[in-house]
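Here the complex is missing a single protein chain, while all its other protein chains stay put.
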Amino acid sequence: MDSLSCVSPTANILNPLLELTDVRVRFRTLSTTRAILNGVSDPFVDAVNGVSLEIKEGETYGLIGESGSGKTTIARSIIGLLKPQEGSIQYDGHELIGRSTLEMKKIRRTIGAMFQDPVGSLSPRMSIYSLLAEPFKIHNQKDCDFESEVRRLLEMVGLSYDFANRYPHQLSGGQARRIGVARALALNPRLIIADEPTAGLDVSVQGEILNLLNKLQHQIGLSILIITHNLNIVRHITDRMGIMYFGRIIEQGPTKAIFDSPVHPYTLALLSANPEPDPDAKIDRIELEGEVPSLLNRPQGCEFHPRCPFVGNNCDTKFPFSTNVTKDHSYCCHYPRNLDC
Amino acid sequence: MSNLVILQKIQRISGAWHGLFRTVQRVAHEPLGALGLFLVVFVLISAIGADWWSTHEPNQINVRAAFASPSLEHFLGTDQLGRDIFSRVLVGGQIALKVSLISIGVALLIGLTLGLIAGFGPRWVDNILMLLFDSVRSFPTVMFALAVVTLFGPSLTTIMIIVIVTQIPIYGRMVRSQTLALKNSEFILTERAIGAGFFRIIFVHMLPNVIGPLLILASMDIPFVITIEAGLSFLGMGVRPPTPSWGTILNDGYSYIYNSPWPVIAGGIPVILTTLGFTFLGESLRDVFDPKLRKDA
Partner (left out) sequence: MASANILEITNLNVGFVTERGTLKALRDVDLTIPNGAIVGVVGESGCGKSTLINSIIGLLANNAQVTSGAMIFEGSDLLSKSEQELRAIRGQRISMVSQDPMTALNPILSIGTQMIDIQYRNASSRDEKRARSINMLSRVGIPDPETRFNDYPHQFSGGMRQRIAIAMALQVEPTLLIADEPTTALDATLEVQIIRRLNDLQQNMGCSILFVSHHLGVIAELCDYVVVMYGGEVVEQGSVRDIFHRASHPYTQKLLECDPASIAQATHSLPTIPGEVPNLDELPSGCIFFDRCDHSYDSCQRSHPRIEQIEAGHWIRCPVLAQQQTS
């Protein structure tokens, strides 16, 4: 199936599976005592500063951003490893924020997660067999036959049963990544959150993981949230994408639309920063000067204005709230580009 | 229980024994590990079978044979009261090992558990436990020992209590810092994301990764505890004469060293062998438990 839309026919297209509204996650920088002593009135940084996004069933959403943009924080908040201070995270119609540990445990069965370091995500002294059987043990599936489940999972990700007796440090990056996928899928989740799924993988094996996720998505109608800074893979495997900068989503919409005509200057810079594997390629590169400022020094107005090549008059005073290009495609900018279509 | 579950249980137990056998095999593969294993086993056998290997009654006084050199009659000679040193050393070994293994074992278990909880649990639990640990450690050991002896009277049990209480904070702190280091590692995060609970994480995932250095420390503490026992026994707070312990044999021998060097030598060598043995064994075990260092991996 080469169609870019993977929504299975029975999916609920009306209500999104995952919906974030104005989520805000703050981290404390100083203890209360120190803050008072140093005269700091607000000893917090906003790692995620009002993020709203939606993922429908069977859809793949790519969350792009550079280090410090807040994308990993969002992933952790969705799984419940961090607690947002404001906003709401609705999963299948249920509010996730404020749930008790027991309730979260039940919900965690239906959300699978994969983190960055493929070998590091696996408990070093447990055999692959134990690692794969663990989700079943944790969620009290005592009646099931662990051995057959382990076989099923290994087969699903294309590894032979010999792997069951190995230990994480004996696996290559690609193999460890597959075990991560297998664990995430053990209890038949409806949503998978993959944080940099291709990090540390050679180019020639990256496709294996992505193709695997895609195949499984077709087979079981999974929704996938991919968090990455690798634009090359995003272009191929996501239906929609959101670009984060400094804790906010500054542009989001269908992947094809954004790649064809990006609106926000940061998106433009990001897309043009991709080196092409062709020495003669003429790249209209928008080069950004400087770096992302520290979270402790939040710029006024639009956070991107100190580096923006198209900065204008009120960029440093007023934050540009979300505007729609089409129903699906929105951006946050006072002086957007490419809008003449 | 279904047949399959029984089969799985049998598989697990046999797997555990097999694991133990393989561990021993691996330890023996390394020269130092083999030496350590040999020494420890040697000391253990001597101590456990002290009653069988002894040639004489350890407390039998025979003043006319005092300060005898080693002979076929008395393998290691006799002390100032004509008692056979060889037999006394064997019984002393029994006492030394009993005290050290039990007290360190208990301290290890408690320290490990408390350290894991302090490292991974909520901040307030950590603060309370650290306060407790630091208070115990800042109490001068000798005064603490005196206090305990006054309360409970001098005996082996007293020594064990003293050792346990003083060692728990040391082990606990070490485990806590290791746990803290692992707390934010990727695999712990993954386990939490899967839904693993507090106890599962600390006992199944943290414990095997923090226990290595602890085992080394504990194994090197065994000779240290034997020394503590000797010192306390000398002060009259532990083993009372005429019961032999390596410490008392050493101390007696020290007083009479100009009469005969054999008591000192006989008292010192077991301590040296035990120290070396447990140290080598401990280090070898740590290497074996670290899957990354396994040579066949």
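Labels A and B are assigned to the chains in the order they are written; within every chain, residues are numbered from 1.
The working rule: contacts are C-beta pairs under 8 Å (C-beta built on N, C-alpha and C of every residue); 3 or more make two chains touch, one makes a residue touch a chain.
All of these numbers come straight from a predicted model, not from anything done at the bench.
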Chains in view touching the one left out: A
Among A:N49, A:S123 or A:N214, residue touching the chain not depicted: A:N214
Candidates A:N232, A:Q300 or A:N338 - the one touching the absent chain: A:N232
Hidden-chain contact residue, picked from the options A:A269, A:C302 or A:C333: A:A269
For chain A, residues in touch with the removed chain: 1-2, 4, 6, 66-67, 172-173, 202-208, 210-211, 214, 229, 231-233, 235-237, 255-256, 269-270, 273-281, 285, 287-288, 290-292, 294
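Rule of thumb we're sticking to: only the chains that are shown with their structure count from here on.
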Centroid spacing, where centroids are CA-atom means, of chain A and chain B in whole angstrom: 50
Residues of chain B touching chain A in the complex: 4, 8, 185-187, 189-197, 200, 204-205, 208-209, 291-292, 297
Complex contact set, residues of chain A against chain B: 76, 79, 81, 104-105, 108-109, 113, 115-117, 120-126, 134-135, 138-139, 145-146, 167, 169-170, 180, 183
